[in-house]
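Note that this complex is displayed minus one protein chain, with the remaining chains in position.
Labels run A, B, C, D and E following the written order; every chain starts at residue 1.
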Amino acid sequence: MKVVTFGEIMLRLCPEGYLRFFQNDKMEATFGGAEANVAVSLANFGIDSLYVTKLPDNPIGRGALSSLRSFGVDTSQIVFGGDRLGIYFLEKGAAQRGSLCVYDRAGSAIQKATREDFNWDAIFEGACWFHFTGITPALSPELVEILQLALAKAKERNITVSCDLNYRSKLWSRDEAREAMTKLCGKVDVLIANEEDVKDVFGIKPGDSDITGGRLSTKGYEYQAQKLREAFGFKYVAFTLRSSVSASDNYWKGVIYDGSEFFYSKEYLIHIVDRVGGGDSFGAGLIYSLLNGKDMDQTINFAVAASCLKQSIEGDFNRVSVKEVEKLSGGDASGRVVR
Amino acid sequence: MKVVTFGEIMLRLCPEGYLRFFQNDKMEATFGGAEANVAVSLANFGIDSLYVTKLPDNPIGRGALSSLRSFGVDTSQIVFGGDRLGIYFLEKGAAQRGSLCVYDRAGSAIQKATREDFNWDAIFEGACWFHFTGITPALSPELVEILQLALAKAKERNITVSCDLNYRSKLWSRDEAREAMTKLCGKVDVLIANEEDVKDVFGIKPGDSDITGGRLSTKGYEYQAQKLREAFGFKYVAFTLRSSVSASDNYWKGVIYDGSEFFYSKEYLIHIVDRVGGGDSFGAGLIYSLLNGKDMDQTINFAVAASCLKQSIEGDFNRVSVKEVEKLSGGDASGRVVR
Amino acid sequence: MKVVTFGEIMLRLCPEGYLRFFQNDKMEATFGGAEANVAVSLANFGIDSLYVTKLPDNPIGRGALSSLRSFGVDTSQIVFGGDRLGIYFLEKGAAQRGSLCVYDRAGSAIQKATREDFNWDAIFEGACWFHFTGITPALSPELVEILQLALAKAKERNITVSCDLNYRSKLWSRDEAREAMTKLCGKVDVLIANEEDVKDVFGIKPGDSDITGGRLSTKGYEYQAQKLREAFGFKYVAFTLRSSVSASDNYWKGVIYDGSEFFYSKEYLIHIVDRVGGGDSFGAGLIYSLLNGKDMDQTINFAVAASCLKQSIEGDFNRVSVKEVEKLSGGDASGRVVR
Amino acid sequence: MKVVTFGEIMLRLCPEGYLRFFQNDKMEATFGGAEANVAVSLANFGIDSLYVTKLPDNPIGRGALSSLRSFGVDTSQIVFGGDRLGIYFLEKGAAQRGSLCVYDRAGSAIQKATREDFNWDAIFEGACWFHFTGITPALSPELVEILQLALAKAKERNITVSCDLNYRSKLWSRDEAREAMTKLCGKVDVLIANEEDVKDVFGIKPGDSDITGGRLSTKGYEYQAQKLREAFGFKYVAFTLRSSVSASDNYWKGVIYDGSEFFYSKEYLIHIVDRVGGGDSFGAGLIYSLLNGKDMDQTINFAVAASCLKQSIEGDFNRVSVKEVEKLSGGDASGRVVR
Amino acid sequence: MKVVTFGEIMLRLCPEGYLRFFQNDKMEATFGGAEANVAVSLANFGIDSLYVTKLPDNPIGRGALSSLRSFGVDTSQIVFGGDRLGIYFLEKGAAQRGSLCVYDRAGSAIQKATREDFNWDAIFEGACWFHFTGITPALSPELVEILQLALAKAKERNITVSCDLNYRSKLWSRDEAREAMTKLCGKVDVLIANEEDVKDVFGIKPGDSDITGGRLSTKGYEYQAQKLREAFGFKYVAFTLRSSVSASDNYWKGVIYDGSEFFYSKEYLIHIVDRVGGGDSFGAGLIYSLLNGKDMDQTINFAVAASCLKQSIEGDFNRVSVKEVEKLSGGDASGRVVR
Partner (left out) sequence: MKVVTFGEIMLRLCPEGYLRFFQNDKMEATFGGAEANVAVSLANFGIDSLYVTKLPDNPIGRGALSSLRSFGVDTSQIVFGGDRLGIYFLEKGAAQRGSLCVYDRAGSAIQKATREDFNWDAIFEGACWFHFTGITPALSPELVEILQLALAKAKERNITVSCDLNYRSKLWSRDEAREAMTKLCGKVDVLIANEEDVKDVFGIKPGDSDITGGRLSTKGYEYQAQKLREAFGFKYVAFTLRSSVSASDNYWKGVIYDGSEFFYSKEYLIHIVDRVGGGDSFGAGLIYSLLNGKDMDQTINFAVAASCLKQSIEGDFNRVSVKEVEKLSGGDASGRVVR
């Protein structure tokens, strides 16, 4: 069961603990990116996980390569070239102070990649699943074309395609996003999103839910999921549902819609260590479960448990095994010592 | 709008994280002090902030200078001389274990300063506000005299004067405090305090509220504020109201009294990163708001939001902008990622 | 009042903060072990605390010696020899992710100790209390013999004996534990345990309480305590009662049974810094209180307050004074700054 | 005596100690850049030091601002705008392994600055010296124009102009450099360079000296300096002369040519802590000495002593006082403890 | 060109900087082992590098796996099982204080491995070189057998075999070593050693050289190499020649003997960062060169340059590329900045 992911991996620079930017002279230098996070998570679940990107042939690019390899991600189809690796600066919030993300990704190797860089036949050899997010086509018009090529190849090979909507307003306008994602979503089987992304990209509003403020209204999500399915014929639509009490405490759950029914996961109150990558780890959990033929209940609960654990872990990557996720999704949230 | 602050800045030595003193061999070495904290906070709000003190002419004193400068605080009126910089050792508490403060400030340069050290005409040139706290006069009888001189000069120039009562029992007795503060408060326009300080310094008891224990009684504060206003003719009396659930979690709000009405802020439940400087950041928020002609509601909510954010930040200094405070005082306490 | 403790001290290797194992290249290297934790806690309470073990004569063993000495623990009866110090790797959990303990203690010096290594007459000279836990006899059959010798000597000298049941399934089977602990418990005066250990070692089930899940049922514990007392004639049976909300938040209380009545402590909701050693600090608090003739109410509240504070402190050792514990057991759980 | 410097300040990311890039997950995040290094050094010498650049209005740009301010550099003429701060990654070498610099500066705010951004009349108000390096015109053709404007204004005001040749082959070709620097050097009074830069930019070869290998030949430098003076009419030409024994040990000296004579400094064998900024600290020492009317011998010895000390200090900035430099240039190189 | 290495990888625990053991509470936790070091070095040279060992299936074993993978080492033939990963504690020396190694490797997974654990046909599929060291057979008699099996298989497949003698007196006696190594060396093509190992294992004394003291005598080595070649028919015998000036400074060179001539490398004076793994990086350089058909001069100079660079790098692993080694072996030892 080989899963292919494609996107941008960045250098992540983060002050220690809860320090503000440049409060001291140290930064944690790790790597991450929406699709890379999914790739690492799947590798940790024991899946044959191939990640495709373009990296600059310098110590920064090789650092990203080494980080991916350390998890056993298959990096054999990564292309080298271009000038720089994208960077994002992250300041972790606490209490009523939210986290800050400063992106410095313009001109990255993957952003300047061309269709000649990727050999989709070689990439898809033996694969059964392809995953990307709405960030990748936002990086350049060429990447919209590349994804269209990739999706066409994927469909030829009967590869299941999943997409996490992931709207980034710094990268493109809503209109650009809608145009590109409408083109791509026709070939997507599984859509992952949250309420805000659906509203931003496709203009489908959930109605009365208020994200910044309090708890979420169920009806709004269900309406959005149904509309999306009608428009694009997705097999499954899955949503992460986050309610922020503060930067330190969040409620977290998920829902999956199979066209006939909505399956809700258990809800967790998470004392957050690092919330970045929460959605990506949900996506990876979903892909793992669907690949392994889990039913809808198991699927949404595994995905939510995986992403709940992610938020207790520093860095973008979800460093958990299937066994650990199943312990939580099986009901043990007590956090007792395992000796 | 130039604001002058005057007081003692100290070297702050704090074990990493939640370690007890000397649990390992590292200490965080930063700087702070009640009035310096106000000065830095105001500089971060874009105010022309002049901080006055006396520093030893050695690497420790120059370290403090450099730290103040890094925020753009105007240090041109700081005087050099004396033997040492005061030090305070801070151990951050967690859960049911409270924080510990060990002061080692005797014999500091500012404590041994004399009235000849400061040229208040030069200091107040162009200023519209002067702020000090009850710690400064507690450092030496000479500093009571110096403050009396400064207040006289300030009044001549129609400079608004604010004072944070800040009683420190290690520095002087209640009787000494009452005598000195009674002298000084006659020239103060805005008094900032909490229930305990008012009781300790002026013997005005709030009645039934129980600080160490649970939630606070409103009536007690209102009574204290009214009595204070009667006694000294303050234009405004503002209180911070802290209820400690544990060292990790505190409720926090504030109230301002304009002589006719009490205006209460929103209350926050804060998951505390570092509570030191909470009162000072409240004072800075208050000064900023009053200087900018905000109404009472805005004023108290801005001050409390500023000080709420401070408690999510390591160190004495409140490293937040007006925009960040207004985001919180405007109602967004969700701590979501800002991308 | 000299208290003797006997057991294994290990090197404790723990990633920084909430990192998973080997997430970065640093580990905190400290020392700990059930009985050593009690010994250190008692030394911090001002008790003359003698700790007995066998350490390898190499830098690792000498590191453990130095750590014990730094607290003023009497190490004069520690024996040197053998090949290695036992190690345990600890990964601290957070939120729904539990802590992990990986033991690497096989072949340690104490595990290979023989009865010739210890001179119980010298060890017990001037002592009034002897404490061990169920981990020590689990290390080797020889240690069961050694403990039988020690207990016989203790009883000759009218030394009070306490034992913390502490079942470790990685070290021996339930049957082995039952056989050995049955032999030893006949000479024990004070038994410390939790519900699970009693069930695992003696097969006495509490009935309906569900540990991994929610809050605990009182009746089950009382039943277990009564059964234990009937079987072994303990003077006191004391239980710690932990309810894990998550790895970050636990409820914590205790109960002591004197044969006629059950005395419950106040319950604390602890925002956990490091939960390892919670039971050991409870034991030390109990020993301290009983040695000092406190009544049952004071005893259980002191023990629980001590162990509540421990869980706000990094490392195995409870770095608190009697005064700090009494402040909490006396009702001040607010965690306010002590200046 | 106000000195103006103009150029690019970058975020400097450097692994801890002698680690290779990404060998662990920490990086030291400081700031530096050729002209900023000179500005900071001059501020540390007590000079009124105004630094001009363009910074992005984000936390990274504000971090650079704060760092400059901490030294008392005048930042009042810094312009805000643009997208990003340039970055350079530095890996410090040791023994036979050289240091590595990876530049990631394309698209920085200063690189995209236009002539409208800077008001040279305001900038030069009260100034007596202007310093820039060959890096600034290499950043964009617009910056060549801006510098031409600045130099014209400087000459109108009789401001002394110094330039450090600093050729960077990653930024422009030798031909581009020669064309631009030839335009600019006509208005330069003091040229600072090393043998390689002169060869690269102006094609003037020193003859037989071999930089990578061993010790340097004197004659080559003298020939280059004379040729440069003939071509551009510089008042002074100063060279730094580095002989690398290894990445850990370098010989370091300098020479200044006043058109009639060559003045050589003492030579130091430096056990290197951080060699970056060595040339910049030499330039600052030179400017300080010439501004203060030192003779040629004092000037070159002060400049070389300053830059010798710099190489014992971490980071780009030379954190030394005039007194410290004079102690070394006065002959005390023993490194004894100053108590 | 696939190279197979086989041996033990250990957890390496090392205090920070030049601290003595347990001088503070932090340790650097990395991985290393003689053959693993060769495998990583070869992978960094771009060789298809397969490393074979047995790891415990716990977080410590998986940490070692992840570390190997991060360099692109092929870990597909690593076997999981057993109880623990071996550990070595390293204290880095400085000046006249030598480094200390404390081994804690008894009972490791690889030490308890049996011949059934390894499938040499699968392992050697496509391989052209097999490397082991004298440490592996020292771990258990079973491993002597396993190596005999492996060597027989290797010879069947015409795989070149290299062995680094690496005598460890803590693991076996000289007699045991001689017996085992005599059995194994018959199938070895390339022997790597130093003077001391040859004396300890085979009793061949170099004559007059004095290792602990000063510089080495050439004749002694040549005598040893000739005797070894006579006894075992090695194709090549290569020696590392270290002269310790102090723990901080070492002379380092090498020699290779092809049966007719001795080829000496350039000698380096190394300011040491971390000397562990120096011999292993020499072995890897040798294997790389011989595999690529370099002549004797190039071979010994590449191997010595590689191992010279290793000693400027923290940790066991040689993190250098072929290009970096060739820069040094090509004569550039100046350690200048590469921009």
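Everything below uses one rule, namely that a contact is a pair of C-beta atoms (placed from the backbone, for glycine too) under 8 Å apart; a residue touches a chain by one contact, two chains touch by 3 or more.
Quantities reported herein were computed from a predicted structural model and do not represent experimental measurements.
Novice: Which displayed chains make contact with the chain that has been left out?
Specialist: Within the full complex, the chain left out of view touches A, B, C, D, E.
Novice: Which one touches the absent chain: B:1, B:27, B:128 or B:322?
Specialist: Answering carefully, the residue with contact to the hidden chain is B:27.
Novice: Would you mind spotting which of B:107, B:126 or B:203 touches the chain that isn't drawn?
Specialist: B:107
Novice: Tell me which of E:2, E:62 or E:97 is the one touching the absent chain.
Specialist: Going through E:2, E:62 or E:97 one by one, E:97 is the residue touching the chain not shown.
Novice: Have a look at D:1, D:106, D:128 or D:313 and name the one touching the chain we're not showing.
Specialist: Only one of D:1, D:106, D:128 or D:313 touches the chain omitted from view, namely D:313.
Novice: Can you name the residues of subunit C that touch the chain not displayed here?
Specialist: Considering the whole complex, subunit C reaches the absent chain at 66-67, 69-72.
Novice: Using the document's contact rule, name the residues of subunit A that touch the chain not shown here.
Specialist: Here the touching residues of subunit A are 23-26.
Novice: Extract the touching residues of subunit B with respect to the undisplayed chain.
Specialist: 13, 20-22, 25-30, 58-60, 62-63, 66-67, 83-84, 87, 89, 91, 100, 102, 104, 106-107
In the analysis below, only the chains that are shown with their structure count from here on.
Novice: Please tell me whether A-E or B-E has the greater number of C-beta pairs in contact.
Specialist: By number of C-beta pairs in contact, A-E is the larger.
Novice: For subunit E, which other chain has the most distant CA centre?
Specialist: The chain farthest from subunit E, judged by C-alpha centres, is B.
Novice: Can you work out the rotation angle that lays subunit B over subunit C using Cα coordinates, in steps of 5 degrees?
Specialist: That rotation is 120 degrees, given to the nearest 5.
Novice: How many angstrom lie between the CA centroids of subunit C and subunit E, rounded to a whole number?
Specialist: Distance between chain centres, rounded to whole Å: 44 Å.
Novice: Could you tell me the distance, in whole angstrom, between the mean C-alpha positions of subunit C and subunit D?
Specialist: 62
Novice: Two or more other chains in contact with one residue: find those residues in subunit E.
Specialist: 25-26, 66-67
Novice: What is the shape of the graph in which nodes denote protein chains and edges denote touching chain pairs (line, ring, star, complete, other)?
Specialist: Per interface graph, the chains form a complete graph.
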